[in-house]
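What follows is one structure encoded as structure tokens, with my remarks underneath.
The other protein chains are all here in position, but one chain of the complex has been omitted.
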Amino acid sequence: MNNVKKRKDPLVRISKRDVPVWWKSLIIRVVAIALALVVCAGLIVLVSDYNPLEVFKTMIEGNFKTERKIWNLVQNTAILLCISLAVTPAFKMKYWNLGAEGQALIGALSTAAGMIYLGDKLPQPVLIIVMFVMSVVSGMIWAVIPAIFKAKFNTNESLFTLMMNYVATQLVLFCITFWENPKGSNTVGIINMTTEGGWLPALFDQKYLVNILIVTAITVIMYIYLKYSKHGYEISVVGESENTARYIGINVKKVIIRTVLVSGAVCGITGFLLVSGTHHTITADTVGGQGFTAIMVSWLAKFNPFVMAGVSILITFLSRGAGEIATILRLNQSVAEIMTGIILFFIIGSEFFINYKVNFRSGKKEGNK
Amino acid sequence: MITTIALFLKQAIIQGIPLLYGSTGEIITEKSGNLNLGIPGIMYIGGISGIIGGYLYEFSGAELNPVLLVLIPLLSSIIGSVAMSLIYCVLTVTLKANQNVTGLALTTFGVGVGNFFGGSLSSILGEGGTISLIETGKAYKQTLPFAQDLGLFGEVFLSFGFLAYASIIIAILASIFLNKTRKGMNLRAVGENPATADAAGINVTANKYIATCVGGAIAGLGGLYFVMDYVGGAWTNNGFGDRGWLAIALVIFALWRPHTSILGSILFGGLYIVYLYIPGLSRSSQEIFKMLPYVVTILVLIITSVRKKREHQPPQSLGLSYFREER
Partner (left out) sequence: MSNKPIAIELKKITKTFGKVVANKDVDLTVYEGEILSILGENGSGKTTLMNMISGIYYPDSGQIFVKGREVSIQSPNDAFALKIGMIHQHFKLVDIFTAAENIALGINDGKKFDLKRISADIEKINTKYGFNIDLNKKIYEMSVSEKQTVEIVKVLYRGADILILDEPTAVLTPQETQRLFGILRKMKEDGKSVVIITHKLHEVMSISDRVSVLRKGEYVGTIPTSEADESTLTSMMVGKKISLDIERSEPVNPVDRLVVENINCTNREGVKLLDNVSFTVRSGEILGIAGISGSGQRELLEAIAGLQKLDSGKIIYHNVQTGKEDNLRDKTPVQIRELGIRLSFVPEDRLGMGLVGNMDIVDNMMLRSYKKGKSVFLQKKEPKSLAEKIIKDLEVVTPSSSTPVRRLSGGNVQKVLVGREIAASPTVLMAAYPVRGLDINSSYLIYNLLNEQKEKGVAVVFVGEDLDVLIDLCDRIMVIGGGKINGVVDARTTTKEEIGLMMVKAKGGNADE
């Protein structure tokens, strides 16, 4: 046994960075996105014989070529942003709500119910307010059930909320069987097609403008709520350190429940915007997985509502651009999901280089065997 | 009546097999402390990679060898799933990214890749039309030759392709591995308390990588079973549906025990289709019935957290990255 070894430093040493410098983080992120775009373009070139520069041109055209396309871009961004804002307060508290999808769907469901059952019974403004309240309340209820169990029994919230999504989906499918129109189609069809009862009105002839304004308002309110309100302050403290929260006498359970209610409410509003302001119908796919995308948006934006707006635009731009490419090349629309996935991988991976320092063993040769 | 029940059982088993693969794979992964929410995406990839491999072989013009008809899709499926798992490992283990976010991105990506190639594989390769791998499907559906002669018993228990039996064998082997072997014990220690495992001289990173990749490969076989045996060698967009999430639910239901998930998968498969077998069920009640697997999972989750029995909790370090810092 010869234990006389010389100490060897590991080849790569990883240490936590104290505080990332903002411009360094920015450069790292931009590089990551650029690399991701290169990979995406490469992939498209691989499956088609498209010129890579054409790829980007088509993507830009697909988003900005006509006024309608621009409106669609902004509208889709608004919805994604809204649901991302919704998940943020809870996330900031390190409460892993993976149920935004279901909470928004339930909001959509109650909105649709309002349109169907009250569409011709209430005057339009009253109806819209009632629907709005219904969506908010239902979203809150759907969100708070797992939170209560979390606070009381420490039930794993990510798994619970995940399951709640599918319960919500089935609930929607259940309701559709009653609401289907025409009978036997298994779809609800456009609700109140002729009366437009419960539809959010078009503003300046733009049917999405109200949606966009509402989401803008929520963005600003959420920013203020998180940054300047006492509630927002409590959320930060609980998220950073429960021990500190205890030290200053914050009731952690109460804050969890309250924050989850806020999240659920905004999810409900997203559902409301989707049904009353966008599709005027409901399917099990109304939210379309954006509840999950929102989780990534919120995380990547580090919970800052304005950064979230940027990330939402980026992701929406990509998926719409990819959709355009798919249409032109007669490829499948799922190209969008693939590109979103790739971009996300790169951004997620880049976080490491922002938070950790990687030191390679300096210059010395590895020689002496 | 008995025939109906028997046929129901058979259908339940058929529905349960992809779930069993998914949950066995996810259990092995989670035992290393990795909560891989990318499993639904990996199952899509497992399916589509098999289709691609099968397509390339079946339409290669070569004379088709039944063994290769099985082997080529099987290997391509495993390669696809492992590649996906590696993405997850590099991001969460090496780059210490958040597991939830990475997993969800992986699922988005995997579902996208699946549907993309499923829809456009033939047009990319310049042939057009939908893919139908009749020969490969046949090879996968090959049952034991004497199954038909055994009446109802043969029909219910012996009428499956080999992947069905393999799923059960793999689940049993996984249970034995986790509970009866040294390596299995080391793996569980990594998921419970990586710092302790590290101090005992166990390589935490290697365990996490291997468990996640093996788990991913197993889960991917669930996708392969679905496209080859269940569908018979074809791809329908989103045909696989939410089975991946149901597999994750099954993990909770089985309390992280692969052998429990064998029966659990049949139960879940049964719950998934039971509405078809209850006479006089209106379409609306059918939808309520389809809610059952999720509701049952929620109840299990609640009951275990209320009872707080330590053996029934998720691995303690589940969802957390491990970083050994020298003071």
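Which chain is which? They are A and B, in the order written, and residues in each are numbered from 1.
Simple rule for what comes next: a residue touches a chain if its C-beta (ideal position, glycine included) is under 8 Å from a C-beta of that chain, and two chains touch if they have at least 3 such contacts.
Note that the coordinates shown come from a computational prediction; the quantities given were computed from them, not determined experimentally.
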Among A:Asn51, A:Asn154, A:Asn186 or A:Ser241, the residue in touch with the chain that has been omitted: A:Ser241
Residue touching the undisplayed chain, where the options are B:Ala200, B:Leu263 or B:Leu299: B:Ala200
Hidden partner interface residues of subunit B, rising order: 180-182, 185-186, 188-189, 192-193, 195-197, 199-202, 310-311, 313, 316, 326-327
In subunit A, positions touching the absent partner: 1, 3-7, 18-19, 224, 228-233, 236-237, 240-241, 243-244, 246-249
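Throughout what follows, only the chains that are shown with their structure count from here on.
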Of all residues in subunit B, those that touch subunit A in their complex: 35, 37, 87, 90-91, 95-98, 100-102, 104-120, 123-124, 237, 242, 245-246, 248-249, 252, 282-284, 287-288, 290-291, 294-295, 297-298, 301-302, 305-306, 308, 314, 319, 323, 325
Residue ranges of subunit A in contact with subunit B within the complex: 14-16, 47-48, 96, 98, 149, 153-156, 158-160, 162-167, 169-171, 173-174, 176-178, 289, 292-293, 295-296, 299-300, 330-332, 334-338, 340-342, 344-345, 348-349, 351-352, 355-356
